[in-house]
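If you scroll down you'll find the structure; I have some questions about it.
With one protein chain removed, the remaining protein chains of the complex are shown where they sit.
== chain A ==
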Amino acid sequence: MLKNGDVLVGIYNGRKYIVDRRLGCGGVADVYLVYDENNFKYALKISDDLISITREFKVLSSLKNCKFAPYIFDLDDALLYNKIYHYIIVEYIEGCNLDRLAKRGIAIDYASLILIEILNILLELKRAGIYYTDLKPSNIMVDQKKERIVLIDYGSTTGANDIVKEFTPDFDRASWRVGLRRADSGYLSFEAGMLFIYLVTGQLMSHDSHSIAEVLKYSKKKLGRFYIAIMKALNGTYDLNRLYVNFKNNCFNERVSLYLNYMLFISVIIFVILMILAV
């Protein structure tokens, strides 16, 4: 749609942006790297879908003082090839997305640190009444310069208990048939759990031909101590806050409760044997 060196002029604000190159394209919008007149770098997201762009502007404006969301600068229309397009100007994030990192393989300790950070972000968004339902590696950027994790693409977020607008089937609770496609705490836990499996194993099984039980079985070894927490998350109803706390203290509680269960079981057996002997 836009070429290198094109100049974009906003209809309402009159600001000028010079297009450098295309960064990516999604189903709805295209993203470009642009410079303004003072030679500052920005990312430009442009689309003819008014609803989606305006929605993203609204969400990003409410997240202006959050570290994990790209800072929003501008919303405007532009006339291109006799057609009105809508765009937002956001902060340009230097770094790469998680998809690229995951393909190289991520060590489990590092992956758990990433997931803790992501869970924290999801919780913070949830507290603000925003449910981020399209969590996937290509929507998560690792900003090496400022050492932070940034979620991009807020056009598909929804409110509590609303219908999920956009999703990726592999990370979607309803596609795996373990719950409704409704934005609630369990939905967020599920997608975070799936993301962790993807980060650790570097691949995802398709939901057409596999069940959750199979996914868990194949990834059990690699998940190690996080296995139980992930199993609960993939149940579809696990509370996001509990998942976060669980990961935060390294699944300590889960392991303790597992050992306590073992000890309880063993002591009951000993008790029964003693009873039999006594009789």
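We adopt the following convention: a contact is a pair of C-beta atoms (placed from the backbone, for glycine too) under 8 Å apart; a residue touches a chain by one contact, two chains touch by 3 or more; residues count from 1.
Going forward, contacts and distances are computed from a predicted model.
J.: Please identify the absent chain by the protein name in its UniProt record; candidates are "1,2-phenylacetyl-CoA epoxidase, subunit C", "Large ribosomal subunit protein bL19", "Butyryl-CoA dehydrogenase" or "von willebrand factor type A".
T.: Hidden chain, UniProt protein name: "von willebrand factor type A".
J.: Of A:D77, A:E91 or A:D143, which one is in contact with the hidden chain?
T.: Considering all chains, including the one not shown, the answer is A:D77.
J.: Determine which one of A:R55, A:H210, A:R225 or A:R242 touches the chain that has been left out.
T.: A:R55
J.: Out of A:E37, A:D99 or A:D162, point to the residue that touches the absent chain in the complete complex.
T.: Once the missing chain is taken into account, the touching residue is A:D162.
J.: Take the complete complex as the reference. Which residues in chain A touch the chain that isn't displayed?
T.: The list for chain A reads 12, 27, 50-51, 54-55, 57-58, 75-77, 84, 86, 159, 162-169, 174-175, 177, 180-182, 208.
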